[in-house]
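Every protein chain except one is present and positioned as in the full complex.
And now, chain A:
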Amino acid sequence: MEQTLFEKYGGFSAISRIVLSLYDRFLDDDDIGPFFDDVELPKLIDHQTKFISAIMGGPATFSDTHIERAHVHLVITDLHFDKLKELVDETLTEFSIAAEDIEIVLAAFEERRPLIVRTVNVD
């Protein structure tokens, strides 16, 4: 069986550090942070853990419907989404994830852009 990124980088013990670091970055960021203002801590951590595990091939599955439903009430623009990708890139680089693997993760994000970004009506 092909090794997933999750296994390659040391399973949950390693991924948990990435999750926490990403969590810090998201919360501290003034563009993305406000989206998490009213989210309860366990829910937010749960979301992040599953999310990172899933995109790195760990024991979690996120259906597209689930992702869409979780973001439907938020007005997320392309700028927000780009910023988020930037933070993910920064975090993974800091944790010495190989460039080609970061590409894979970012591509997985990009694939879901249409589910998350809302086209703002500028009328």
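One rule holds in what follows: contacts are C-beta pairs under 8 Å (C-beta built on N, C-alpha and C of every residue); 3 or more make two chains touch, one makes a residue touch a chain; residues count from 1.
The definition used in the following text is that contacts and distances are computed from a predicted model.
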Options "Adenylate/guanylate cyclase domain-containing protein", "Formate dehydrogenase subunit delta", "Fe-S cluster assembly protein SufB" or "Metal ABC transporter permease": UniProt name of the undisplayed chain = "Adenylate/guanylate cyclase domain-containing protein"
Could you please point out the chain A residues that touch the chain left off the display?
-> 12, 16, 19-20, 23, 27-28, 33-34, 36-37, 40-42, 45-46, 49-50, 53, 58-60
